[in-house]
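Excluded from the complex is one protein chain; the other protein chains are retained at their positions.
Chains: A, B and C, in written order; residue numbering restarts at 1 for each.
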Amino acid sequence: MTIEGTNRALTRPIRLGMVGGGKDAFIGAVHRIASRIDGKYELVAGALSSTPERARESGHTLGLKEDRIYDCFLEMAKREARLKDGIEAVAIVTPNHMHYPVAKEFLKRGIHVICDKPLTSTLADAKKMVKAAEKSDALFFLTHNYTGYPMVRQARELVQNGDLGPLRVVQVEYAQDWLSVDLHNKQADWRTDPARTGIGGSTGDIGTHAFNLACFITGLKAESLAADLQSFVPGRKVDDNAHVMLRFEGGARGMLWCSQVAPGNENNLKIRVYGEKAGLEWCQENPNYLQFTQFGAPQQLITRGGAGMSASIASTTRVPAGHPEGYLEGFANLYSEAADAIRAHQSGKPAATLIPGIEEGLAGEQFIDACVRSSARNSAWVKLDG
Amino acid sequence: MTIEGTNRALTRPIRLGMVGGGKDAFIGAVHRIASRIDGKYELVAGALSSTPERARESGHTLGLKEDRIYDCFLEMAKREARLKDGIEAVAIVTPNHMHYPVAKEFLKRGIHVICDKPLTSTLADAKKMVKAAEKSDALFFLTHNYTGYPMVRQARELVQNGDLGPLRVVQVEYAQDWLSVDLHNKQADWRTDPARTGIGGSTGDIGTHAFNLACFITGLKAESLAADLQSFVPGRKVDDNAHVMLRFEGGARGMLWCSQVAPGNENNLKIRVYGEKAGLEWCQENPNYLQFTQFGAPQQLITRGGAGMSASIASTTRVPAGHPEGYLEGFANLYSEAADAIRAHQSGKPAATLIPGIEEGLAGEQFIDACVRSSARNSAWVKLDG
Amino acid sequence: MTIEGTNRALTRPIRLGMVGGGKDAFIGAVHRIASRIDGKYELVAGALSSTPERARESGHTLGLKEDRIYDCFLEMAKREARLKDGIEAVAIVTPNHMHYPVAKEFLKRGIHVICDKPLTSTLADAKKMVKAAEKSDALFFLTHNYTGYPMVRQARELVQNGDLGPLRVVQVEYAQDWLSVDLHNKQADWRTDPARTGIGGSTGDIGTHAFNLACFITGLKAESLAADLQSFVPGRKVDDNAHVMLRFEGGARGMLWCSQVAPGNENNLKIRVYGEKAGLEWCQENPNYLQFTQFGAPQQLITRGGAGMSASIASTTRVPAGHPEGYLEGFANLYSEAADAIRAHQSGKPAATLIPGIEEGLAGEQFIDACVRSSARNSAWVKLDG
Partner (left out) sequence: MTIEGTNRALTRPIRLGMVGGGKDAFIGAVHRIASRIDGKYELVAGALSSTPERARESGHTLGLKEDRIYDCFLEMAKREARLKDGIEAVAIVTPNHMHYPVAKEFLKRGIHVICDKPLTSTLADAKKMVKAAEKSDALFFLTHNYTGYPMVRQARELVQNGDLGPLRVVQVEYAQDWLSVDLHNKQADWRTDPARTGIGGSTGDIGTHAFNLACFITGLKAESLAADLQSFVPGRKVDDNAHVMLRFEGGARGMLWCSQVAPGNENNLKIRVYGEKAGLEWCQENPNYLQFTQFGAPQQLITRGGAGMSASIASTTRVPAGHPEGYLEGFANLYSEAADAIRAHQSGKPAATLIPGIEEGLAGEQFIDACVRSSARNSAWVKLDG
């Protein structure tokens, strides 16, 4: 366990800007809380909405200074880059189709980017984003936030340490129910609109999380997949349920299920990994626990902050065992680590982190693309980078 | 709740014989306990092993009379059919490849058959079994025992009543870990030997249970599947892990995972069904509970014997809510219902039951066959009855 | 795991009689199923009701021979004792107040007694029962059936082996909700009638189970208790909720809660034991699992039939891990062990078992008596044998 007052400290907080995340946004608010939890950021500028009035109102609500509230992200990128105390990093929390247009402007100007997932709304944009990031000296972080949970880190470490032996089977699923009906509100509208969300519905919005989590924990590279996508709700233009079989390099096999039409599932992201020697299981909805079973031995329950947790994970948790941490703390871990990486980078030091970035973002877009291609070809196996 | 002393009674117990199930057998012992629980059977004859000495020893241990212990099932079928007080029913608990050769001899002689699953070791045998059953006046019961659990019946009823609305998604899995290593003992040996178990390993041994359960609860007919089968343990001649995507008549989709190499899973059969209006979840390892969630309402926990259970299920449970029933009681429900059906049949009354029979047995063999065919064709979709 | 066909066998089943347990009885049916599961008993005689007609009808339903159906337990005791193939053991499943009058007649005639709990309806009767048992050569078994669960045996063994270190704290509770309202039916009526049930309501009916379980697992002797008893339902003449503090010899302390008015609790018997080195937890409603945590190490889940289970427990379970056993199998373990003890006794061999008997029965009556005395004295500490 880490006391925030000591080793989480920064000499001064990072100046942060935000694009998107105005009134009624969900993920923007989450990013802001995550940025505050460890006190390593100060939100100083924002282009919080594409509607100027809303952008201004939201900026006021958040206590931004008048001259740091922007109607337009491009104007913000240009001006902040010139300011002496301009933002050092920008959080991009718009619908997917805006990720690339926004990010490239900040990357171009050396401003670090913390971008919500998935990377972009199209694979083409994703490839452009890769180039934009390569050209830039700035860092790029993709908030596949579930990788920030301590017990996910613990799971990854068990695999890396060989505690499971060579891996055989990965079962990952991400089930929700909120789109079981033909819902219309701000969140539902853009997430079911191909123009804004991309060609993948549930595959893009939550399938990429599941896919990323599987790769993050196992360290495996997915080679090919076979997918059967459905749009169960009449009139829905993107998939709302997807069944996917996976083949990983080295021979492990996987199944991935994502659904937004499974009544009784709130935000049920769950992963199970099995190797020759042991298996593990983790559920996002009760994230402080990790089940680990060596073949032939009783199941062990590893708890966040508890006796079975590795020392290396300690910096990702703030309170002792039995004091549950949740979604926001996991998210905050990414923000906290990004801040450390930014400061390291500014000092010319290496800024290695476990936070997903451009590469994982591209893999996510390839996942969506492969799902759609495979499903269109009657679930034929397709390469992810094909 | 039903008091066994009242409505479970039979005027006199059914005279039962057994083929297989000698010393060290697992499922034979289970069948015997299941037959005893409600007191509706009396085991009076047996050809308990293909090894005469073992057959005899096992017969003595079980207290069979000397002249009702047989070295050979054929001799038993012939003689018992002639005896005035010969067996009325036979339980077949041999390895799979013997199901058909044994069953046909008893069916031919009008002796009712209670046969362990899967129906046979080959699809060809299954088709012959269908014919043998058609020709016979005797009843045929297949012990897909998981259909005997009260909460499985409850789940089926919720679907039938339309409480879930039109179905969309079925997730079923059956994971074990006992074959994670190259194990050799009586149980493991025949279950991994294609000559005795058939072409399916995990697909045949447990996948058929999962498949049957999904069909039993949903009432849906599976049209086609795409499968990716693996034999992870070096040298293993049959699959020990299978990933299967399913398409049902009417448009519902499913995933089925079966595995015998998933450390931490003892006998983890689990099913989830989602419709337009609600979802449900049931796990075999904690079988007295059924989770049911209507979209937009809190999850309800329906308990065996508890307030949410349908009156129609009451006859499948013996003790009040909170007094857990398990595997043997579920199994006993099939035996109990088979006894009632046999007596009804003997009285010339219709003998409708929910117990899986020939049709479900054939479907199981088609499932195995389709899995193997699809996997051989790189997971192409194949028809189940193709 | 034990295969019933081998080491559970008896040369011939024990001839069993039953007193009580007629139509609509609950526990009589349970005893009968429990006696059948391992095939070690044959029910051949009964005085199944104090109402002759009902006794006869019930006897017919159970398939007893005409001349072994008795209107009166005394007649049954006398006649069966004289018969060449008379009963060897009798199960007493009447309301509490009849336990002693019935048992003494069978004990007197050398017929082994399997008696439902609590021992008697009064402490005075309990003391007489002790004498009756002492004078008799017959064995006396008290069906505190929860001691028959394999994981309860495992818990006991962990304590005995010192795996918990010296014990400090015992938390035991038994909560139900069925008497939350002023219910009237056969089961409720006698259980709330002091003349038939005794001076304790919830304390007698379920508190004695909880108390017995705590003593069974810990091996500790309770020295004194302080109790606060309530009858929440207006008009109820016995307690329906009891709060009890316990002091054990050697310094361990405990709390016991029993209630029949706790909505949401079906049959929630649960125990937790803490020592200097480790703690354990077991719940009757999901009885195949035992949580065991060594101080400073991750919690382990010991499963019935699984890797962490002691070899010595194997004979109490019939099916492999993951195939849940329940209430009836736990109950059947007592019947099975009683049968072995009876056969041993008949052969002049020692008949040591773990089954609770006269001593535990007396302790239970002392527990009820102490609860009532303490509560009447405003929860003063009173000795159990005071």
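Methods note: contacts are C-beta pairs under 8 Å (C-beta built on N, C-alpha and C of every residue); 3 or more make two chains touch, one makes a residue touch a chain.
Predicted, not measured: the structure shown is a model, and the values here were computed from it.
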TODO: Give the residue, chosen from C:Asn96, C:Thr192, C:Gln291 or C:Ser336, that touches the chain omitted from the document.
DONE: C:Gln291
Task: Identified contact with the non-displayed chain, of A:Gly28, A:Pro95 or A:Gly204 - done: A:Gly28
Open item on the list: Using the touch definition from the top, which of C:Gly235, C:Gly264 or C:Gly348 touches the missing chain?
Closed with: C:Gly264
Task: Residue touching the undisplayed chain, where the options are A:Val181, A:Ala321 or A:Leu354 - done: A:Ala321
Open item on the list: With the missing chain put back, one of C:Val181, C:Ala195 or C:Ala314 would touch it. Which one?
Closed with: C:Val181
TODO: Determine and list the subunit C residues touching the chain excluded from the picture.
DONE: 168-169, 171, 173, 177, 180-181, 226, 228, 230, 232, 241, 243, 245, 247, 253-255, 257, 259, 261-265, 272, 274-281, 291-295, 299, 378-381
Task: Touch residues of subunit B, complete complex, unshown partner - done: 292, 296-303, 306-308
Task: In subunit A, positions touching the absent partner - done: 3-6, 9, 11-13, 21-26, 28-30, 32-33, 36-39, 58, 61-63, 176, 178, 265-268, 284-288, 303, 305-306, 318-329
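Just so it is clear, only the chains that are shown with their structure count from here on.
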TODO: Among all other chains, pick the one whose mean CA position is farthest from the mean CA position of subunit B.
DONE: A
TODO: Determine the centre-to-centre distance between subunit B and subunit C, using the mean Cα coordinates as centres, and give it in whole Å.
DONE: 34
Task: Computed distance of Cα centres, subunit B from subunit A, in Å - done: 43
Open item on the list: Centroid of subunit A to centroid of subunit C, CA atoms only: how many Å?
Closed with: 55
Open item on the list: I need the residues of subunit B touching at least two other chains; which ones are they?
Closed with: 265
